[in-house]
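Everything on this sheet refers to the single structure shown next.
With one protein chain withheld, the remaining protein chains of the complex are depicted in position.
Note that the chains are named A, B and C in the order they appear, and that numbering of residues resets to 1 at the start of each chain.
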Amino acid sequence: MSLLAKGILKGMAVTAKNFFQSYYRKERLPTVQYPEEKSTITPFTRNFPFLLYDGDDAVDGMRCTACTLCERACPPQCIYIIKDKDEKGKPILRPRIFDIDTSVCMSCQLCVEVCPYEAIRMDSAFELSNENRFEGLLINRGDLLKSNDYYHALNPVEARETDDRIAAKNALAEAKKKARQKKTRLAAAKAKRPPSRLKKSPPAREKPPQPEKSE
Amino acid sequence: MNNFFDLKLVELGRWIEAFFADFPSLKLVVHLLLCTLPLALSFMGAFAFTTWLERKGLARIQNRPGPNRVGIFGLLQPIADGIKMLIKEDIVPERSDKLFHFLAPIMLMIPALIGVGFLPLGDGLHALPLDSAIIFFFAISSLNTIAVFMAGWSSRNKYSLLGGMRAVAQMISYEIPLVLSAVAVIMIAGSLNAQEVVASQQISSWVGSGNILQEFFGRILGWNVFKPWGFAGFIFFFVAALAEANRSPFDLPEADSEIIAGHLTEYSGFKYAIFFMGEYISAFAIAGIGVTLFLGGWNGPVFSGLPWFVLKLFSLFAVMIWIRGTLPRLRVDQLMGYAWKFLFPLAILNIFLAGFYHFIERQWGTAIAMLAGWILGFGALQLAATALSRLNQSPIMRSKRVYQLVE
Amino acid sequence: MSPVQTMPPRGYHLSKDELGADILEVAMGPHHPSTHGVFRMDLKLDGETVVDLKPVFGYLHRNHEKIAEDISYPMSMPFTDRLDYLCGMTNNWAYALSAEKLIEIEVPERAEYLRVIVGELTRLVNHCLLIGFFINDLGALGTPLLYALREREKILDLFEVLSGARMMVNYIRFGGVRCDLPEGWLGECQRIVDAFPAFLDEYETLLTENEIIIARAQNVGVVTREEAIDFSLTGPMLRASGVNYDIRKVDRYGIYDRFDFKIPIGGHGDCYDRFMVRMLEMRESVKILKQAIRDLPDGNIMGKAPKIFRPAPGEAYGRIEAPKGELGFYLISDGTPIPYRFKVRPPSFVNLTALRHMCLGHKVADAVIILGSIDIVLGEVDR
Partner (left out) sequence: MPQRETGPIGDPTAITIETTIGYMGAIDHQGVIRRFPELEWDDFSGSLILSPERVDEVVSWLKEDPAYRLDYLSCVSGVDYLEKEEKTRVRNEAGKMVVKTSLSPEKMEVVYHFYSMEKKTGPFILKQRVHSRENPVVTSLTPHYRGAELMEREVYDLFGIHFTGHPDLRRILMWEAFQHHPMRKDYVPPNDYEYEPTPHGDVLQRARERREELEGQSP
């Protein structure tokens, strides 16, 4: 160590520069003062999942069909689904209970990726503190359901793409249905078939692709 | 001349004392209180302000805003901290030596406050105007070694013990270059009296002359730091003072990345606050004696007295903060080696240089002496420093490293 | 090379009787400011000198391997983020690489470029943080650390825009990457990469010539070339000892053979070399990034990955040059969608083997910086 400690003086010049520049240069003072100002949340930020519904009524417009694909794909197993039934006990393609335990959820987005109905998306809300650490962090169906408009506000690009995809899928399903109807009509005209067969083919929109049991 | 502020303060003191003129027994008490209480309170206030200054300064160096929640610019942060410290639980380790654990912060606080009393704050503002103030100051300030070791030993914590051991080794070692660099000043000033040391640091032939320019520079150029031996001595003194006050880069006793907080590990709440305050006030005291010895004390152009002293004190502290924000810490063996193998010989050499400079100054007059002194003094010091650092460094560190970039 | 003695001969072992003094046993950790997590070193000190050191692991042990052997292959991907939680991208990549070896999926070119971009950004992130903490261990009060964090933050923001999360990215998939770049991302990335060398210059002015850092870090914790290979050290630690071995160059996984970059090699194998090798590596990463951004082709981002990942029975060992060293995943498949054996070869865990050897005979303060220079993350050491 020489008396003229060159390296030390150089370092001190750097810190002095930083000290003074922090008063007039933005990049030298990047702190965000949290409660007053919030750092910009990008549309792609993911935090916890939410469920999408179309239209105005949250329950009727629900896209989720309770196929439990997301439940199976969830690595920490924090999704909990029970299928809905109508009064007669017949299953309806929609969850009666859809819970996500946010204290367990690790925001991995695998549920979003496996969902074939584009029904589940990631929210970027991050202020989720709660007084009750058990029930408070368990988000149920009512709180999870958000409208498509909310999704459009959250991430317009992706939401538009999703809408286009669904529209295309619906159109395809519609076309198929029409074709099938036409075919069956033709077939019915040609040869008499038992009506039960007709009844058996449900509209393609509601038919889930075979859930991958092994996944 | 312009030490108006100091004179008013002294007058105020006399005025208050005058109320008790009829009660001889009370008079002494009041006199003592007037000497000590404002001093203690103002230094505690300065401590509070400095914690804010340090946090803010460090934060700005580190590109963050620092405390800004309590009060404007976070100025009330020290008060909030104080309240927090007061209401915190005081945890004493189960198997600690409780008496010494309790006494250690007090033991640190007392010599720090006494040391402050020796500082000549202004013209006539001097709580303990002893003739041998400087030697007393060094004697008293070395007592905090004991306090730190008490804290380290009584906590019954291995980190505390390590910190205490480091503190003893470090403080005793750095006492020597500290005092030796002060010896040069005392030798030239010819007195151990702090006020006389301050008075010696103005060019007396210029100061009383009435010429504005001479008046102005007479009060600056006389400072010891503007003499070759004084400049070198100031650096030695400052380095040793950093070590004495446990400031970075010599904060080994409380090295947080190695031994957690050293002797402070087992302290919490109010005791910790006292410890903290004691360390800051001893840092103040040692910076104050540095101001007195090398930076001309309360001397200054335009006006002299307390404001100049405060200004110099805080500037010195700002440099300490700046250093703290920049430098990493030395290792314990390097620290000791630096004191004994580097600072100590250089400080001794510096005493001889001071005598030499003083001699030629008297013989040939100031201008030639300054030139010759600067050249010769600096040449000698630089030569010695280079030689010492060469001797102390291992050859592996001397070579410049080259890194190869390969495919 | 003859078989070396198992216990290092360096340092010294003194009994209480030999010295006539007490040996102080200090448990440094698990809650210690500079053990970088919950790690413990049981030190035996003679004064300040380390005479014996025992690393103690397992405070963060989650048994990641056991968890992964219970769930299907793709479901382990988010868990790999949590291994070395500073470098989620490279962990993803290493796992994807091993799984792709197992089932032989073609990765499209654009995805390979994206992997290189995020992988090298991760290297910047990790080295920034490591160097900051290393200097912090040396005792600088946070200033270099905070400068490094300032720069790291910008890259983490990029990651957030790209993948949705700053650290737990979960971005790379078997056969590609999860999503394509958002609009404007590449420009922003280019801007940050272009500005990065300025930061490195400032940082080097601040640190590399500092006499205290030189005195503290040089000749401390020396690992010679032969020892480094013998200890299975990898990454910057190995290269600081003078071994030219970078898996990016040796294996040329992904598309690393297309880029022009060099490997910095240290000559002394001490803490200062490890620090400098990382500094230089960052510059090389910037070089790679510039080339990758320039050459990024259009096209698919996902290869033809099967929907159900069910590899044939077999085994695969894939390794990449993660910022900390060789990160390997050893997968054994028994034909089910669940891995039969899932083994992580964590670089920082293996690098810790040399800790005791490096620390013996040095001071306590050196033990701290040696640990800092190894660059450990306890999520990875304990898994």
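Note that in this section a contact is a pair of C-beta atoms (placed from the backbone, for glycine too) under 8 Å apart; a residue touches a chain by one contact, two chains touch by 3 or more.
Since we're looking at a predicted model, the values are computed, not measured.
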item: Per the touch definition above, residue among C:D42, C:E65 or C:E109 touching the missing chain; value: C:E65
item: Candidates C:G142, C:P182 or C:G267 - the one touching the absent chain; value: C:G267
item: Full-complex contact with the absent chain, from A:A13, A:I41, A:V59 or A:V104; value: A:V104
item: Chain C, residues in touch with the chain not shown (by the definition above); value: 1, 3-4, 6-7, 57-58, 61, 63, 65-66, 70, 222, 224-225, 227, 229-233, 241-245, 249-252, 257, 265, 267-269, 310, 312-315, 317, 319, 326, 328, 330, 332, 334-338, 340-341, 343, 345, 349-350, 352-354, 357, 382-383
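Rule of thumb we're sticking to: only the chains that are shown with their structure count from here on.
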item: Arrangement of touching chains [line / ring / star / complete / other]; value: complete
item: Of A-C and B-C, pair with higher C-beta contact tally; value: B-C
item: Centre-most chain [mean C-alpha coordinates]; value: C
item: Between chain A and chain B, centroid-to-centroid distance (C-alpha), Å; value: 62
item: CA centroid of chain B to CA centroid of chain C, Å; value: 44
item: Distance from chain C to chain A - Cα centre to Cα centre, in angstrom; value: 32
item: Chain C residues counted as touching two or more neighbouring chains; value: 143, 147, 150, 206, 210, 212-215
item: Chain B: positions in contact with at least two other chains; value: 61-64, 325-327, 393
item: Contact set on chain C toward chain B in their complex; value: 24-26, 32-34, 45, 47-48, 135-143, 146-147, 150, 206, 210, 212-216, 218-219, 244, 249, 262-268, 272-273, 276-277, 280, 284, 363-366, 368
item: Of chain B, residues touching chain C in the complex; value: 58, 61-64, 158-159, 161-162, 165-166, 248-249, 251, 255-260, 324-334, 393-394, 396-397, 401-407
item: Touch list for chain C against partner chain A, complex; value: 71-72, 74-79, 81, 143, 147, 150, 153, 160-165, 168, 170, 178-179, 182-183, 202, 205-215, 307-308, 310, 336-337
